[in-house]
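Please find one structure pasted underneath; my questions will follow.
What you see is the complex with one protein chain gone and the rest in place.
Residue numbering begins at 1 within each chain, and the chains themselves are lettered A, B and C in the order written.
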Amino acid sequence: MKRIAVLTSGGDAPGMNAAARAVVRKAIAEGMEIYGIQHGYAGMVAGEIAPLDSRSVGDKISRGGTFLYSARYPEFATLEGQLKGIEQLKKFGIEGVVVIGGDGSYHGAMRLTEHGFPAVGVPGTIDNDIVGTDFTIGFDTAVNTAMDSIDRLRDTSSSHRRTFIVEVMGRHAGDIALWSGIASGADQIIIPEYPYDINQVVENINTGFVNGKNHHIIVLAEGVKSGTEFAEDLKAAGYEGDLRFTDLGHTQRGGSPTARDRVLASRLGARAVELLKEGIGGVAVGIQDEEIVTSPILGAAEEGALFSLGEDRQIIVNNPHKADINLIKLNEALSV
Amino acid sequence: MKRIAVLTSGGDAPGMNAAARAVVRKAIAEGMEIYGIQHGYAGMVAGEIAPLDSRSVGDKISRGGTFLYSARYPEFATLEGQLKGIEQLKKFGIEGVVVIGGDGSYHGAMRLTEHGFPAVGVPGTIDNDIVGTDFTIGFDTAVNTAMDSIDRLRDTSSSHRRTFIVEVMGRHAGDIALWSGIASGADQIIIPEYPYDINQVVENINTGFVNGKNHHIIVLAEGVKSGTEFAEDLKAAGYEGDLRFTDLGHTQRGGSPTARDRVLASRLGARAVELLKEGIGGVAVGIQDEEIVTSPILGAAEEGALFSLGEDRQIIVNNPHKADINLIKLNEALSV
Amino acid sequence: MKRIAVLTSGGDAPGMNAAARAVVRKAIAEGMEIYGIQHGYAGMVAGEIAPLDSRSVGDKISRGGTFLYSARYPEFATLEGQLKGIEQLKKFGIEGVVVIGGDGSYHGAMRLTEHGFPAVGVPGTIDNDIVGTDFTIGFDTAVNTAMDSIDRLRDTSSSHRRTFIVEVMGRHAGDIALWSGIASGADQIIIPEYPYDINQVVENINTGFVNGKNHHIIVLAEGVKSGTEFAEDLKAAGYEGDLRFTDLGHTQRGGSPTARDRVLASRLGARAVELLKEGIGGVAVGIQDEEIVTSPILGAAEEGALFSLGEDRQIIVNNPHKADINLIKLNEALSV
Partner (left out) sequence: MKRIAVLTSGGDAPGMNAAARAVVRKAIAEGMEIYGIQHGYAGMVAGEIAPLDSRSVGDKISRGGTFLYSARYPEFATLEGQLKGIEQLKKFGIEGVVVIGGDGSYHGAMRLTEHGFPAVGVPGTIDNDIVGTDFTIGFDTAVNTAMDSIDRLRDTSSSHRRTFIVEVMGRHAGDIALWSGIASGADQIIIPEYPYDINQVVENINTGFVNGKNHHIIVLAEGVKSGTEFAEDLKAAGYEGDLRFTDLGHTQRGGSPTARDRVLASRLGARAVELLKEGIGGVAVGIQDEEIVTSPILGAAEEGALFSLGEDRQIIVNNPHKADINLIKLNEALSV
């Protein structure tokens, strides 16, 4: 290939810029031309496409957000949208595309490839819920941001026996809650992947205070329920003490990426370019056991494909991401 | 005086530790003994009092929260509570006390002094709403914490035309909103001290998008109304775009204090000790026009006292703190 | 005036971008056109001048460095350089200029104004050594950066009785050393404005260890001597313990500006535009006792001018900046 493009798609994540920078620089180093597509698939269809050079991504590695802008664009699920997108890309002489984003972005990449237009997926989302990789770009930063906020909350342990519910992001995956909870020494961590008994939660709070704790911090993944609902449940279950609630909200999506996210983004972005250069599309890159790996996006589970098609052509996730339940048990031991 | 004590009272603030450290070290440097009272006035009455030495406050200058613990204790407004407190202090041979906290803390200090027990107030609160000082200990840190969070929110400007409402602390004073808003380049700042027209707010949002802005950030002081209520108002006034809400919450109270808060805390804490050494109580220290100043807590307005008593002995604030309205106008010019 | 320009000059400082943003936005709000000059006076002479709009400075408030680039350009001290600069400005229809920088930058602004071309100075430097202002833009950030580094050094107090010399910036002014030293609880602070006795320094170290300190941190302003020289002096004066040296170096110049620097930059930048709008040049803005003030750059000392000309036309600084020596004494008390 002589000319490729890069876009970011879905909810933005710290490190997307670092990944896009890696794609740009690696493409140039490999002798290819590189274009940027703004606003994800929406911009692809609309033709928001322009050439990038090495200087375009200068100083971008340290920036949060994405200079290419991201967008959700459900319309790309239609054949019409996909063909329009390819038409636009061809107009610019583009032969392959790197898509940085989440699950939905992968589906788009898969469709492009099916239509003969090679696309490679790069996992970018704070939630860490993408198949085919141990860690997504943005996860480490989000965990550190959440941890810093929880550290701050622990500072204000001025009152006796205050309980804090801290709601963190993670619609389907409890990873941010798990990691930031352990890292900040949370007293309890509640995630969608692991059942909890609200009466036991209350008992743990009370036992903690009896054992001399000054405060009690519960980290709650948004996928379980909202913090206000959880607070109601606690009261309904008999908790009578001081109770505060904080939703860390969109701050978790921003900020300068951590070193780990920048290095991961650099490695994955560069690998995606190598694949396109070899003419390979329809795959996603990831990191597994500290190695950079490549997986087919669609195919048979036995071949390591991330998704399969069911009988009625619905998408099946072959090896759904699972939060590491051992970490929940670890935290139970460490929060005595 | 040969032996004095220090306590922290009310909502905690970053820099309270730095102030307490300054009190401890300065007292020792002046040849006095120094005791710490835990949990504010409640601990005073309960006798939670113990000697401190120079090493007790080692490495405390950089810590958020307060190692003396703070507490609200409305019971100290009663004569009985005050006399019990003095009794406890005398039991430990303590002759004067430094009170680090907000308005309520000052009232306690005033009562102690009236009963012949000299007490000096040091302004510690993130809200910057204490009379007799341009800046309170903790304000600069809270502003920087809020600013960092708003910076992160601006990173996630992935979608076109998203409006963010960011609720920051400040029940009576808009200072945190004003300063963090200007510092983060907020598009609009809404504070209790300055009227706003909800229709104008909506128009400003729309005009901004027409002028090419990608996002619109409104910083809202909690004293105006809650962010969810404000969001309802926006919609009722006709705003139809993407609208997100974040409450920065208690994270604003925590964190390692900024240099400015640490230096201010060091200066004020040391000055409070000098006053007690001279036998002076019933006053509060502060910074005005970059000078450390002392004001009587109770007295005539003409004498510079912070509070006066009205005809029916209710407390009158003589020169209520006011947010700098010029900053609102400055931001209107800078958010074009 | 209908069209003005802005440049940054001298060593760069965090907050220069915030100041330039304020100049740009305020000019637009006042109905003026605004141009940016790159690389300071050098770029002025070379004609590196281009129009800016409101979006040009979007997201710039939080960035370290200066997007206009700064440069030192001693050639601007010559009449030839100045006239060439004015010629270029007139070519672009520019009628006034805001100069953000240090002392040298002010001299240039003064010359431009003398030649009939109004220029206003805005104090931007981390050293806090500019006359006519209590604080310069960048100082607060540099102090916090130095403080954070010293906090880190204190963490590594793993060994008994280790002495750290930390060299911070400040060629002529000890302000960074003083403020970061007090803020980080340094054991000793050595600045150019205050004499020290090397034997006393050694004695203080030894006394500290006898009194139970685990480590001893000396913050040294570069204007005194280099840290390596100071270490030699300590050894020559008989210090025999473990001795480490760290020069915080250029990291102090970078980083996202603090809230205080951003607010100060916003206020000063906006004020400079107001002055130009009224046709006023040859002045510098500053903050004194928390008020925004204006001072003539050149003139009689009695009229509040920052500089006078001596008999042989050499420049005399009328009220040279002085570090607050009280802070040194405060730290002596607090480092017991």
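In this section, a contact is a pair of C-beta atoms (placed from the backbone, for glycine too) under 8 Å apart; a residue touches a chain by one contact, two chains touch by 3 or more.
Here the structure is a predicted model, which means the values were calculated and not measured.
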For this session: Just list which of the chains on display the missing one touches.
Result: A, C
Exercise. Looking at C:247, C:274, C:290 or C:324, which residue reaches the missing chain?
Worked result: C:247
Problem set entry | Those residues of chain C which, in the complete complex, touch the missing chain | 8, 11-12, 14, 39, 63-66, 69-72, 145, 149, 151-160, 164, 214, 244-255
For this session: Please give every residue of chain A in contact with the chain that is not shown.
Result: 21-22, 25-26, 28-30, 54-55, 58-59, 61-62, 134, 140, 143-144, 147, 151, 154, 179-180, 182-185, 211-214, 256, 258-260, 262-263, 266-267, 270, 289-290, 327, 330, 332-336
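FYI, only the chains that are shown with their structure count from here on.
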Problem set entry | Graph separation of chain A and chain C (steps between touching chains) | 2
Problem set entry | Interface sides of chain B and chain C: same vs different residues, half threshold | same
Problem set entry | Rotational angle, Cα trace of chain A fitted to chain B, multiple of 5° | 180
Problem set entry | chain A and chain C: spacing of chain centres that average the CA atoms, whole Å | 41
Seminar exercise, completed: dist(centroid_CA(chain A), centroid_CA(chain B)) in Å evaluates to 37
For this session: Please work out the Cα centroid separation of chain B and chain C, and write it as a whole number of Å.
Result: 29
Seminar exercise, completed: chain A residues touching 2+ other chains are none
